[in-house]
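Missing here: one protein chain of the complex. Every other protein chain is in place.
Here is chain A:
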Amino acid sequence: MKLYCLSGHPTLPCNVLKFKSTTIMLDCGLDTTAALYFLPLPLVHSPRLSKLPGWVSKDGAVNLEKELKECSGRVFVDSQPEFCLPEKELLDLSTIDVILISNYHCMMALPYITEHTGFTGTVYATEPTLQIGRLLMEELVTFMERVPKAQAATCWKNKEIQRLLPGPLKDAVDVWSWRKCYSVQEVNSALSKVQLVGYSQKVELFGAVQVTPLSSGYSLGSSNWIIQSHYEKVSYVSGSSLLTTHPQPMEQSSLKNSDVLILTGLTQIPTANPDGMLGEFCSNLAMTIRAGGNVLVPCYSSGVIYDLLECLYQFMDSANLGSTPFYFISPVANSSLEFSQIFAEWLCQNKQSKVYLPEPPFPHAELIQTNKLKHYPSIHGDFSSEFRQPCVVFTGHPSLRFGDVVHFMELWGKSSLNTIIFTEPDFSYLDALAPYQPLAMKCVYCPIDTRLNFHQVSKLLKDIQPLHVVCPEPYTQPPPAQPHRSDLMLELQPPPMAYRRCSVLGLPFRRRYERIHLLPELARSLVPSEIKAGVSVATVSAVLQSKDNKHVLQPVPKPAPVPPSKKRKRVTEEPPEVLNPKPLLSGAVPLEPFLAMLHKNGITEVKVEETADGHILHLQTEDVLIQLEEDATHIICDNNEPLRTALRDLVLRFLQKL
């Protein structure tokens, strides 16, 4: 059993598990942080961005004016943003049988894997994961295609040139594997390979293993996976949450008794408690609005935004800010808000029960009804006519490199009355803000990451007790910025196996058993004999049939009666004669009684020698050696067949025949 690690990113995993002749890909997350090296894509012509000077090395030797622009003291690539894909060279992607998706954030690289690689397998995901994942992909594509760039910059990637670039561009790794965004066709094609599953549904893969998604409590339809054969169990825990937010709570008990637990997707900000951050978010928002400023919340169009809207729904009235409008701007805003209301069975209990009243499970329906929350596909069109300040705007992309958020940064960045509140933990907010400096707008960093923290995970592991834990390397040491926080790492016994990008791990357990079915008529013919209390054995003669990884023992077919023929058949054509096997022996030969027995039969001169495995009896007169070992008995006598047979019979008296 092997694990191929195609991504080193702890929360955007992409691993391949080879288990019992199946090849299973676990998630395919797309690391979009590479976009931070690129210039923002403005929706509306930005004089500031268009007038940026090109970059030329100090000595003038390297001139990349067209590709690189200097902005606020840093150099950015002026091209369509690219993303860092999972490793494609570590193993042949066409051999992958299935891809298991745990949540919609961890499937963004799917088109890169399923298209143009020869992939012919199936993708398994829950319905909300598929639908919301599709929304996020379509949004990403729209963001890119709305602002087309004439050419792609590639010269800077040249190793010799990259070496000369200023940091952080100089230190970017694997730049040649970066790819620009996929197209809608590729998204559609990739998603057509998805087969929907429900929680606790058992899916057989080639009869060899069974995979089951379990609720992970992190987002709508998010799941952990159990991959098990009859005798082995591997659990795959990806983004999970124990907090009470909108999704169904995490199912923990089914994770018990795993041989291996692959643990990914813990919180990215272990020091920030989501409750505290939510409080920060609300109070900073209220402060800004009260002072007459606007609030910009760069966020994904699904996920935490539902909780934020719910929290604000209660908070705004209590803070006496009821009349402040919220705008949610995304090409998929409408679908995202509406999808959330229809996946009732994937929601937590109290939201589910609302559906029976009947009421919409999320209060943002009421916000929309009362015109407090308005959503638009983009800043163009209706939005510009209805836009009223001060307001709160939720829009993407959290990297601040593309999407409508770029426009708001240009619009509001200059006023210190406005505030940008970062709630998504995926990007460093300082890097995200770099091309907008100098910035007068206030910045607040309230990352809300509801995934498991180290305290929760160690409790969980204590509870479910897996034999071995596999996790990304960063989880095995304290965060680099806080080397003293030994509480922010996994400390387990035995220590977890750590992986990084391109690792291939041999998982530390051997398969020892296989289940074989016995047909009833065969079973009827068996004669078990008890060899010790509770253990019986029987000999079986049968034909083993293996098909679809299922093994069945069938009775030996009777040879067809030989048709009477005068013709002599060739010996080779005759069916092999089925001989009755010799009976198997069991038991032990006890030394003292055996000596007594020999004595009784006239063999008196016996020299007994003790060995590591048993005894050697030397019958001196006969010059015979008898080796009595735990699992073997040898009688060594030269050319005296009658004596050997006599001795053999004496030995056999002590043994049982099956």
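Just so we're on the same page, a residue touches a chain if its C-beta (ideal position, glycine included) is under 8 Å from a C-beta of that chain, and two chains touch if they have at least 3 such contacts; residues count from 1.
FYI, contacts and distances are computed from a predicted model.
Taking the options "Translation initiation factor eIF2B subunit alpha", "LLGL scribble cell polarity complex component 1", "Tubulin epsilon chain" or "BRCA1-associated ATM activator 1" in turn, only "BRCA1-associated ATM activator 1" matches the UniProt protein name of the chain that is not displayed. Although one chain is not drawn, the whole complex shows that of A:139, A:232, A:280 or A:307 it is A:280 that touches it.
For the chain left out of this panel, the touching residue among A:319, A:365 or A:439 is A:319. Residue positions on chain A in contact with the hidden chain: 271-273, 276-280, 282-287, 290-291, 311, 315, 317-320, 446, 482, 484-487, in rising order.
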